[in-house]
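Dropping a structure here in structure tokens format, bear with me for questions.
With one protein chain held back, the other chains of the complex are shown just where they sit.
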Amino acid sequence: MTATTGGTPLTTERRRLVQSLASTVSVGRRLRDRVFFGLLILSLLIALVTLFALLIDTFLTGQTRLNSDLVQNMPSGRPARAGIQSAIFGSLWVVGLAGAVSLPLGVATAVYLEDFAPKGRWYISLIELNVQNLAGVPSVVFGILGLAFIARGPFSWGFTVGTGAMVLTILVLPTVVVASREAIRAVPPSLRDGALALGATRWQTIWRQVLPSAVPGIATGSILSVSRALGESAPLLLLGALTFVTFNPDGLDSSFTVLPLLIFKYASDAKAEFHVVAAAAIIVLLIMLLTMNTAAILIRNRYQNRRS
Amino acid sequence: MAATTTGRPLGPEGSLLPSGHLRRRLRTEAVIRAALFLAALVSVATTGAIAVSLLRPTIEFFSEIPVGEFFSGTTWAPLFVPAQFGVWPLITGTFLVMAIAVLVAVPCGLGAAFYLSEYARPRVRAVVKPVLEVLAGIPTVVFGFFALYFVNPQIVQKFWPFGNVGTFSGLAAGLVVGIMILPTMASLAEDAMSAVPGSLRDGALALGATRREVCTKVIFPAALSGIVAASVLAFSRAIGETTIVLLASGSNPQFTLNPGQGVQTMSSFIGFAGIGDQPTGSTGYKTIFAVGTVLFVITFVLNILSVRIVRRFRQAYE
Partner (left out) sequence: MAGGLLLAACGDSENEGTTDVGTDDTTESPQAPAAALAGDIRIDGSSTVTPLISLAAEDFQTENSGVRVTVGTSGTGGGFEKFCNGETDISMASRAIKDSEIQACKAKGIEPLAVIVANDGLSVVVNPQNDWAKCLTVEQLNKIWAPDSKVNNWNQVDPAFPDQKLTLFGAGSDSGTFDYFTDAINGEEGATRTDYNPSEDDNVTVTGVSGDKGAMGYFGLSYLLENEGKIKGVEVNGGDGCVAPNNETVQSGDYKPLGRELFIYIKAESAKRPEVKAFAEYYVENQDTITEEALFVPLTDDQVTKIKSELTAVTGG
């Protein structure tokens, strides 16, 4: 229909039609519409306002201690001098190791399940069920596993960086597998078929075509999984990471502490000065997390744009 | 024997046989495949390890403490002498915190999801969704801090109408656990809603439905399986949350459903006992495993339930 300015009989007719339609929506319905919309906005606001209030409150509390001292100093009994260096390095060590181990293991599992596993066999379903289940287990249960199996029990590694890294690896692994599977599944079948048609073996196809294509998805997924490990406190609570540690780890058998637990310790302290340090440490932790998440999102966006 | 024009031997019915180079390749492939299979087994090994590490001390525990006492007693004092092992205070505590958290997270999460999926302009959505994802990643210890030093004194203590509220309360913990899982709930529900084909929406709108009616009568039923899966996940996370409850709900296991009191949940008990470092092999140590087993079983059942529900309610689209 040609667009017309007001005045022609066609437009007036249309306007009358719209008006008659609009009046079929009764006042009651319209009211319910408004109430519903209000509730939706309220829900969203509850989430956003609370979370932003939390962040702003933390920032205001901790900003006075947000200086180089915080990062250079070690934890101390004296709040004015307390820093978080050992926790930052402890976190980097433990989470870094967890990422380094869980990434190849997780991708390998995903590759096997997607491309090599004979579909429908009982043991394949068992593996898949396991991965799904582990992704939903409360993190504190992994702490129990670590305590019984790794810190004490058969491994008996004690409360060391190695123990913490291993527990976090197991924690993070299921999510890496799930994310990698999604990424591999998203690779267009034409890529696989083409390679196979040209005579490549299955592994060659995977190694040279599928994986490189799935790298952004895998990278995003793993970065997000590993960043989750950075914020974990419950499993490491049971592994003795709550100790007063004033040095950076230097090996797998070092005692260690991590940022979330140092925050926990300072937040539990009755002295208000320690709360300020805790808040500052939270800001540091959030910056680390934000950096990792932004990197993941950037990678995802960049490669998505490239493909389309 | 049949051969190609260059003299290479042919197999049955003239098929091509792998050359030496290819044969080596295939052998390497078999090795790689075996290696990948072993990697996949790690997840099975993990579950096995969890099961074993939980089961043995649990069995030992129940040989010392009668199952009847465990499941019928209403006083939980396992680390004192004389110890009491009635697990009900932990169960009511867990239920209390979980119920409050779910009551906050599921409706608000759904509401936020509806808004993002059906009402928000694409630009708003493009900003809010990543913000929600980032908020979903805030560590639990931050929330625990917030619950103890803000929510409890400024909100619960001031507004709870049924008697005085002390330093610790199940309500503060529950509310904050709910806020913590809200972004995840919203995100997953929104994913489920986005998966509903536009044709269903357009059809409903064309038939004269308002956007609200599209939400409640079309989108909700269509995305139900994903919404239920998200809710079940919310339940699981609420049950398993440790740090927030540990910081904000105290360590006094009370057999009560009063949110104004501090309570102890299964997870927070495990965290509490873990900090104290029970001596290996003591009854207190084994209590950690007994409670851990109960927790693991509950989340396992929830997980299976979620998979079943998703399968049952899923409506297939093209």
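We call the chains A and B, going by the order they appear; numbering starts again at 1 in every chain.
Keep in mind that, in the parts below, a contact is a pair of C-beta atoms (placed from the backbone, for glycine too) under 8 Å apart; a residue touches a chain by one contact, two chains touch by 3 or more.
Treat the numbers as computed from the prediction; the structure is a model and nothing was measured.
Chemist: Taking the full complex into account, find the residue in A:T12, A:Q63 or A:S76 that is in contact with the omitted chain.
Modeler: A:S76
Chemist: Of the residues B:L79, B:V134, B:L205 or B:L302, which one touches the chain left out of the display?
Modeler: If we include the chain that is not displayed, B:L79 is the one touching it.
Chemist: Provide the residue numbers of chain A that touch the chain removed from this figure.
Modeler: 74, 76-78, 158, 240, 242-247, 255, 268-271
Chemist: When the complex is taken as a whole, what residues of chain B touch the one chain not shown?
Modeler: The list for chain B reads 75, 77, 79-81, 84, 148, 152-153, 163-164, 166-168, 250-252, 254, 262, 275-279.
As a convention for this text, only the chains that are shown with their structure count from here on.
Chemist: Rounded to the nearest whole Å, what is the centre-to-centre distance of chain A and chain B, using the mean of the C-alpha atoms as each centre?
Modeler: 14
Chemist: Using the touch rule from the top, collect the residues of chain A that touch chain B in their complex.
Modeler: For chain A paired with chain B, touching residues are 21, 24-25, 29-30, 32-33, 36-37, 39-44, 46-48, 50-51, 54, 57-58, 104-105, 108-109, 111-113, 116-117, 126-127, 130-134, 136-145, 147-149, 152-153, 170, 173-174, 177, 201-204, 224, 227-228, 230-234, 237-238, 240, 242, 260-261, 263-264, 267-268, 275, 278-279, 282, 285-286, 289-290, 293, 297.
Chemist: Which part of chain B faces chain A closely enough to touch in the complex?
Modeler: Chain B reaches chain A through residues 22, 25-26, 28-29, 32-33, 35-37, 39-44, 46-47, 49-50, 53-54, 57, 104, 107-112, 114-116, 119, 128, 130-135, 137-146, 148-150, 179, 182-183, 186, 208, 210-213, 215-216, 233, 236-237, 239-243, 246-247, 267, 270-271, 274-275, 277, 280, 288-289, 292, 295-296, 299-300, 302-303, 306-307.
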